[in-house]
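Complex shown without one protein chain; remaining protein chains in place.
Right, chain A next:
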Amino acid sequence: MTTTHLTQVAKHWDIFCTVVDNYGDIGVTWRLAKQLAAEYHIAVNLWVDDLNSFSHILPSLNPVLQQQIFNGVNIFQWNNPLDIDYQAGEVIIEAFACELPKQVKYVIEQLHQQPQSLVPYWLNLEYLSAEDWVDGCHGLPSTQPSGVKKWFYFPGFNQKTGGLICEQNLFNEREQWQANPKNKMGLFNQLGLSGINIDDSVISVFSYETPALTALMAQWQTSPKPIHALIPKGRSLSSLASFFTCDVSDLMPGQQFIFGNLTLHILPMTDQTGFDRLLWSCDFNIVRGEDSFLRAQWAAKPFIWHIYPQEDDYHLVKLEAFMKIYCDNLAAEISTAWCEVNLAFNQGDQHAVVNYWSQLNSVILPLQQHAINWPNNALNDADLASRLVQFVKNS
């Protein structure tokens, strides 16, 4: 049984993350933890229930250790019940509405009942959505049965929301990287991807399973220009089993397969910096979920967003909401092609995705320019970490 400290409140922040989808939840919380530590000098404890999944994006992490430090962040193995001494800090973030450990709730409640105690500021960091209702829910309290207030913090695309995760120097780093084509060629070499010429089209693929991907792959084989599709082992590759004579689980990073003018490369997993650079280096990115979706926007390259599927096709409502703001100042021809290819991909509509991919190619230059302009428009002067720190200060 863990011990608890009820009277002392340290200045650190605790972030709790349950890993649901391998890389999404942990991807977001790891980026946030690193940024709070690096840019705001906050002592951050990151509690993660699945260090094995975490180690895929932080390869030097040892999944069997209870506690370790990377990038100035204290990473803890979060077992239930909590088997590590827990001391309340200044802020507690439950990422994506995960349920805090009972011991942590107990400490919060005990502190709340002590008149002179400082109670940690308790936040629920929610999922990113471009829907209108987010504006009205961001920053609202949620009084718990114990009387303790928890606050809902919604990331988002406008000033009324909690902002978007983006490190302070990210855009400069990306611009420098993209200014020199040697960088991308060097990265491809480093990743063991051979046969890519500097003018070839390179497309990264990190989606969920969908028949739309199979249709695009078939189309890319007949492309007049060589196309290289970079795909890590996992859910995208599972969609493409029919392309291989062997089981997709037997494929190894670095292997490549040529189908007409399409070369399919099996991509090794990489850390977050490597993933960003990969997105910066490709001509087009197919991404999924939340973390890679946002990083694809920051890459300033055109992309398809494969959104996490929800009941009753509700994910399409979220997709439409994002498409509406992304295409706000786009010419109708570009907007239609981009929206329809996204919709078709998400609906698994093979005929439509092929059709609209062709249309997208005819407007790719202005779409690329839009992708370059978008990050600064989307960021709205303040990123999530800075707004979050201010939100806590104002509380």
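Here, a contact is a pair of C-beta atoms (placed from the backbone, for glycine too) under 8 Å apart; a residue touches a chain by one contact, two chains touch by 3 or more; residues count from 1.
One rule holds for everything that comes next: contacts and distances are computed from a predicted model.
Chain not shown in the complex: UniProt lists it as "Elongation factor P", one of "YeeE/YedE family protein", "Lactose transport system permease protein LacF", "AMP-binding protein" or "Elongation factor P". Across A:Pro63, A:Pro141, A:Pro181 or A:Gly260, the single residue that touches the chain missing here is A:Pro141. Set against the missing chain, the residues A:Gln310, A:Asn329, A:Ser362 or A:Asn376 yield one that touches it, A:Gln310. Note that of A:Tyr127, A:Trp177, A:Phe244 or A:Phe259, the residue touching the chain absent from this view is A:Tyr127. Although one chain is not displayed, its contacts with chain A can still be listed: residues 20, 96-97, 124, 126-129, 131, 133, 136-137, 140-145, 147, 152, 290, 308, 310-311, 314.
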